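Just one protein chain is left out here, and the rest sit where they should.
In this document, chain identifiers A and B correspond to the written order of the chains, with residue numbering beginning at 1 in each.
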Amino acid sequence: MKLVSIALVVFFASPALALAENDVVMVQSTTSTQNSGLYAYLLPIAAQALDLDIRVVAVGTGQALGNAERCDGDILIVHARAAEEAFVAAGFGTARYDLMFNDFVLVGPRSDPAGVAGAATAAEALARIAAARAPFASRGDDSGTHQKELSLWGGIADVAAASGGWYRETGSGMGATLNVAVGMGAYTLTDRATWLAFENRGDHVILNQGDPVLFNQYGVIPVSPARCPNVNAEGAAAFSAWLRTDGQAVIAAFQPGGQQLFFPNAGN
Amino acid sequence: MPDYDASQVIPFQPPRSPEMPGLRVQGLHVTRRNVALLNGVDFEMSPTGITALLGPNGAGKSLLLRVIAGLIAPDQGRVQIPRAMRERIGLVLQRPVLLRRSVRANLRHALALARVPRRDRSRRVAGLLALGHLDGLADRPARRMSGGEQQRLAIIRALAANPLLLMLDEPTAHLDPQATHAIETLVAQISSEGTKVILVTHDIGQVQRLADEVAFLHQGRCHERAEKTAFLRTPESAAARAYLNGKLLL
Partner (left out) sequence: MPTFSDSILTALGLIASADADLLEIVALSLRVSLSAVFLATLIGLPLGAALAVFRFPGRGALVVLVNALMGLPPVVVGLVVYLTFSASGPLGVLGFLYTPAAMIVAQTVLVTPIIAALSRSTLSDLLGEYDETLRVLGATRLDVIATLLWDARFSLATALLAGLGRALAEVGAVMLVGGNIDHVTRVMTTAIALETSRGALPLALGLGMVLLLITLVLNAVVLGLRGRLEAHAHA
């Protein structure tokens, strides 16, 4: 009986005891990179190359930055340039590096009630949506996507005033927002990688794309050990360096369904 | 009947009580919601034998037992009990509350509460079972016995701690004549072996069969206390006379 009790205690205690044994690097990143499957593909390769245990916490950009500011990550991979630069300027990050890019696309119901398919620019497409008061689902969560979206609405429509009407803020990640958009037949702005990996498309298709302003740049930022003494600075630096060198080919090689989702551009 | 070695049984033996002063309740008052439930109860009891507390419903008999047992503190007055007896009181309620366990487990539990050494418990249990004639039911869940059997268990359970005073609150009120007879035999045996017994009852026949002395209670007071035969033949108080004649007392 005693032996059984001890065995049970060990079995249940082991999750608690499975703390950082191997050299662990915590990555705070976004749902778009997670949901596309990039990390599932890339991390095992990186882990083996660097002999590190690399773990990703995928949350909204705002939350990722907040977590990193609280020293709960060793390295950041997000796509909100202005916020990233502010992060470094405030001393939380060592430096910001370009990592890879893709683009945003405007998706909506195949019937396209606002007629955005023919618009020449993203601004024109959004203007048509506002004019038609067609439902539009926004992330509403300070994420990289959300910030890009807000920058596009500038000068076209006062979406804050329209919130709750045709403009609907879900306050959620990209996947949840897409579920909502499909569910209510709304337009939404999404990064291409998430859309291509998304399985609940319903009646939605890409209606507008290609405007250079829809460019989506990802950056990588090691968290500053000066600010956060507990970070694995060496591990973060090693991973960051790898991502910008050998990792670039790995990123390019990630082509689910024959389509490349992320384009490495760390040369800058 | 289970086959056990008699030498493995510790028969129930009441503790030897030296010559003790009697019990006395003095001027007990208990009032609840402006109703005087005990209204100056005052009488003495013999330190040996069986004292019956007789009276109609609502006389305060059960309440008096609880006060003597120390479960309820009186608003006024006091209970005088020989020091030795004070810690060794057993109380059996009208409807026994048994644990959701076997008969044997109930007895073991009571013995544990009485801090009886572990090594003696089995034998003490056997002795108590024999006393209550419950040997064959030792492993039966206690609540799955008849009313009479449950009451017998409650009584022998109360004996686990070797009480000097055993109080019973209308133990046979809900039982048929056979069960009543079994209980009365048990009580008589316990008394004959030296335990002081106070028995609350409204059954005059039971008084006749069991009691040595009687205290008659009515409306929260003791109207009379006398030796049994004298009381039954020539009660002094009007209330007792009326009661013994079968008149409804209000």
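One rule holds for everything that comes next: contacts are C-beta pairs under 8 Å (C-beta built on N, C-alpha and C of every residue); 3 or more make two chains touch, one makes a residue touch a chain.
All values reported here derive from a predicted model rather than from experimental measurement.
Of the options A:A49, A:A117, A:A162 or A:A197, the residue whose C-beta touches the omitted chain is A:A197. Screening B:L91, B:A179 or B:A239 against the full complex identifies B:L91 as the residue touching the chain left out. The missing chain, though absent from the display, is touched by one residue of A:C228, A:I251 or A:A266; that residue is A:C228. Across B:R33, B:R100, B:R118 or B:R233, the residue that sits in touch with the chain not pictured is B:R100. Against the chain not displayed here, chain A makes contact via residues 11-20, 26, 31, 35, 39-40, 55-59, 67, 70-72, 173-176, 178-179, 182, 197-202, 228, 230.
Against the chain not displayed here, chain B makes contact via residues 69, 71, 89-91, 93, 96-97, 99-102, 104-105, 108-110, 113-114, 139, 141, 157-158, 160-161.
To be clear about the criterion, only the chains that are shown with their structure count from here on.
Look at where the CA atoms of chain A average out and do the same for chain B: the two points lie 80 Å apart.
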